[in-house]
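Please read the structure below before turning to the comments.
Missing here is one protein chain; the remaining ones are kept as they sit in the complex.
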């Protein structure tokens, strides 16, 4: 099996697990948690495919994603105590997942002859939109908007991807260097608690609706 | 008129009414309430059609849904006191609506030659996504994620649909048995206050942001 496909599957499953766990913390019922797990796993790829006109979207056409997501959700529900203890392992696979999703999103976009800067956006959308939908459905401000160098790692990785691709590196090389770059940046950012500065606008803070 | 089409129309109108009423309780203005009524009615079918690549989506192509939704919204705004008193009738038609939406969602998916488990998901999406968008736009945790056997009824019904279809029942039979199953399960669940258990994860509850 192509390792990129394997990591796509693993990433998808980890996204399903993280969605289910997030929902469980919001006191959703079993169905709500499973639904959110599903949406977290397919969200990014679905939005990307729809905007590109790639329909029926991937997880509808191929059967594999459905089974992998179901497995991830069921494992989380049945072994929730064990799954929670695997936090660090899950974090690592989540990081590999966003790396692989970014690369696959870019590939699918460039294959259609779409311009390179748009491919960066589509790679980003593939990696982050699942989590944004998860948090929005859970009635939370999306985590990615106010914590961790997550999107920045994807964008940096996708710029590396384009540079190496344009100077003629073979696909296998720029694919894995990109995934490696994304993983490295995120791991370093989390280890040293790096975060993106807030875009604070003091003049308006008094007028923003208090909640 | 094919009774399934009639019930589809009635279900759509009831969804428009429920959306408008939910929005009214959130102190939205008239436009906001009407907009949410519209989105609640078309949400599930639109997301399903888009993911399947069925575009322009149904309510854009045919004129009927637009008129039915408009009628539902206007009736709600003009006769709001009467509409609220019809709570039980609305609940019944809402239940019929989700039954019919589930069946139609499955049919549209299977017609495209897509696999049966995915058809279950698409039936579910047709039935529940309108309500999820309604609650999310109203800045609420979707009702369906933490109350009532709603989605479970749809899933049970769609499994009945597949079994009867696979063993060779005629379409008319499995369509109506499915709708009947969904209605029965939901009515029993509401009568006896059955609910799906929460997926509580005690270890993490202390770390979840209190709101």
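By letter and in written order, the chains are A and B; residue numbering begins at 1 in each of them.
Just so we're on the same page, contacts are C-beta pairs under 8 Å (C-beta built on N, C-alpha and C of every residue); 3 or more make two chains touch, one makes a residue touch a chain.
Every value quoted in this text rests on a predicted model; they were computed, and no experiment measured them.
Here one chain is not drawn; of B:10, B:57 or B:75, the residue touching it is B:57.
The chain that is not drawn here is touched, among residues A:64, A:107 or A:140, by A:140.
From the set A:4, A:75, A:92 or A:118, the residue in touch with the chain omitted from the display is A:118, counting the whole complex.
For chain B, the residues touching the absent chain in the complete assembly are 20-21, 23-33, 35-36, 38, 46, 50, 55-57, 59-61, 63, 66, 77, 80-81, 84, 136-140. Against the chain not displayed here, chain A makes contact via residues 50-53, 55, 109, 112, 114-115, 117-118, 121-122, 128, 132, 136, 139-142, 144-147, 151-152, 195-201, 203-205, 208-209.
By our rule, only the chains that are shown with their structure count from here on.
Rounded to whole angstrom, the centroid-to-centroid distance between chain A and chain B, based on C-alpha atoms, equals 28 Å.
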